[in-house]
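A single protein chain has been omitted from the complex, and every remaining protein chain is retained in its original position.
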Amino acid sequence: MANKRNFYKVLYHVLVVFFGFIMVYPVLWMISGSLKTNLEIATGALTLVPRYWLWENFVNGWQGFAGITFSTFFGNSLYLSIFTTIGTVISCSLVAYSLSRIRFRGRSVIFTLMLSTMMIPAQVILIPQFIIFHRLGLVGTFVPLILPSFFGAAFFIFLMMQFMVSIPKELDEAAIVDGCNKYTVFTRIIFPLLKPALVTTAIIQFYWAWDNFLGPLIYLNNPRQFTVSLALRMFADTASVTDFGAMFAMSTLSLIPVFVMFLLFNKQLVDGISTMGLKG
Amino acid sequence: MKTIAVEETVVKRKLTFGQWMNTDTVAGYVFALPFIVGFLAMMAVPMLLSFYYSFTDFNMLTSPTFIGFDNYVRMWNDMRFRNSVSVTFRFVFFSVPVRLVFGLMLAYVLTRKTKGVHFYRSIYYLPTLIGGSIAVALVWGQLFQNQGVINVMLGAFGLDGVNWFGNPNNALWPLIFMSVWQFGSSMIIFAAGLKDIPETYYEAAEIDGANKWRIFFSITIPCLTPIILYNLVMQTIAAFMTFTQAFIITGGGPADSTNFLALYIYNHAFNWFNMGYASAMSWVLLTMVGVSTAFIMWTSKKWTFYANE
Partner (left out) sequence: MKKIKVTAFLLATMLFIAACGGGAADTPAATTPTDTGGGTTTANQAEPATGDQANIRVAWWGSQVRHDRTMEVINMFMEEYPHISVQAEFYDPDGYWIALNTLAVAGDVWDVFQLGSNFPIYRDNILVLNDLIAQGHIDLSNTSQDFIDITTDFGDVVGISNGVNAWGIAYDPAMFEAAGATLPNPHWTWWEFEEAALQIHAELGVWGMSQFGNNPGGPVLTQFMFQQGIEFWHPTDTSQLGFDDPSVMVGFFEMWRNLVQAGAAPDPGEAMLITDIEGDPVVTGDAAMTYVASNQFIALANAADRPLRMVPLPSHGPGSELGSDIVSSQMFSIANNSAHPEAAAAFINFFQNSIAANEVLQGERGIPIMDHVRYTLQEAADPIIAETYAFITMLGELGAGTGVILGNPNQGEVEDFANLLLDQVVFDMITPEQAAQQLFDFAQSVIN
């Protein structure tokens, strides 16, 4: 009996690890491809160990295009991601506070509108938004990519509202007795206590912004403003010579910030996603 | 309650600016202001504009000309549009259910209280985490080349390689696989849902002598139905929007076999500057998403089970 149980236990782990390996194989293949020759990549070598360890791929890839190195592209991506994250965290916490803590006329209308925006495909507003920014002369700048984050995103507002439910109302009331008003309650009580939700929001938003492709594709044209995503696409573009090794090397680098955040904030990330699903 | 209301109206006249700012209504709107402004400027106005543009011929260089329903008539006769609608539906129809099944299966398997479950879950979540990046899309295209890793693997099992992108009947599959591969977020949501199912349900079932399969289908699944519904709706909406994979990997080809509606709209809008026509198509996309969601919601009444009701 015990043997049988042990056997199943081992089988379980073997199977889970085996399928897990298949799941991450493409990622590992990409990482190993960053050290392979073009030929080795193109002929579909299954092995994850490169025949020659071509560290030059990283050097070549980093050189980028026309004297614009990947430090520019990483800088742009970082700039965009940081600002959209700041915008999102601030705006969403404000709106979440108003919707979950303040009873005012029109609150339920705003709440319903907010939820409904989650259902609207980005494609519908993409075109008129582009035309509006175009009219304002802002196409080709970072503004169209950053500005919307300062208006709050339904997903995160909702996430924070869920979290605020768990902050006892008594804290607010005690603070008001101590002479706080609604604004200082937010800055002194709610915002600090909201930290776990803020961290989750920041992580998810950061990596959405980091991965964003369609937005930069439409709004940024000049290679000097390109994000890492756009720069990677240039590797595969008809206009330049495709160096697969360099492309894989830079692809690997582009995932590092995401990996790092995943390792550091794994728990917050998982909690955030599950909260969304359960309460939504 | 009433007395308080009366008091408030009495006090109202003497409010200082500070007090006025601190009233529920004012403070509420002040805090909600980012969303209200954003909703009007980034949502409502663009949507109205888009609706208007859908009845115009507009190339951005000259001002829009009103052409009535011409764009919608054109869509009706546009073979490429009809094809892209069908491609999009096929993609949604195949990728979403499989994704959910995988997500549910692995969530279930990984709720076992054994060592390493947390680590395993991270591994299975990894593809979802990075799946949206261009890097992965570029790699995916390489995997499915004629001499790519997938065909080499098939060869190792003695199977013929598949001409994935050179045959319109096959080209959609690598994209569907890629979507299925990213079942991580639904897995995590399912896992959280599984944790919330009261132990007592299981205990009761075990006392009744039900086997594991029976318990899974008569306890686990019914308890999870609200979460299945949530995942189904969110994943369906996301699947309708699919753009990047096709844009990077296939460019819509061969013979338009992966020309998703979102990609076709993009080409009309930003390559050919047919803003009017693209707007009209985006409204059709919105309608498709809306109708599909409504349909799922409508059927859900028959299969979702709320423990508290």
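Going by the order they are written in, the chains are A and B; count residues from 1 in each one.
Note that a residue touches a chain if its C-beta (ideal position, glycine included) is under 8 Å from a C-beta of that chain, and two chains touch if they have at least 3 such contacts.
Values in this document were obtained by computation on a predicted structure and should not be read as measured data.
K.L.:
Among B:35, B:165, B:183 or B:283, which one touches the chain that has been omitted from the display?
P.N.:
In the full complex, the listed residue that touches the missing chain is B:165.
K.L.:
Contacts of chain A with the missing chain: which residues?
P.N.:
65-67, 134-135, 137, 139-140, 218, 220-223, 234, 236-242
K.L.:
By the contact criterion defined above, which parts of chain B meet the unshown chain? Give residue numbers in ascending order.
P.N.:
Interface residues of chain B facing the absent chain: 59-61, 80, 145-146, 163-168, 171, 250-251, 253-256, 267-268, 270-274.
What we mean here is this: only the chains that are shown with their structure count from here on.
K.L.:
Mind listing the chain A positions that touch chain B in their complex?
P.N.:
So the residues of chain A in touch with chain B come to 9, 12-13, 16-17, 20, 23-24, 26-27, 29-30, 33, 41-46, 91, 94-95, 97-99, 102-107, 110, 113-114, 117, 119-132, 134, 148, 150-152, 157, 181-183, 186, 207-208, 210-211, 213-214, 218, 229-230, 232-233, 235-236, 244, 247-248, 250-252, 254-255, 258-259, 262, 266, 270, 273-278, 280.
K.L.:
Okay, in this complex, where on chain B does chain A touch?
P.N.:
Interface residues on the chain B side: 18, 21-22, 24-25, 27-39, 41-43, 45-47, 49-50, 53, 60, 109-110, 112, 114, 116, 120-127, 129-130, 132-136, 138-143, 145, 147-153, 156, 181, 185-186, 188-193, 196, 227, 230-231, 234, 237, 240-241, 243-244, 248, 262, 265-266, 269-270, 275, 278-279, 282-283, 285-286, 289-290, 293.
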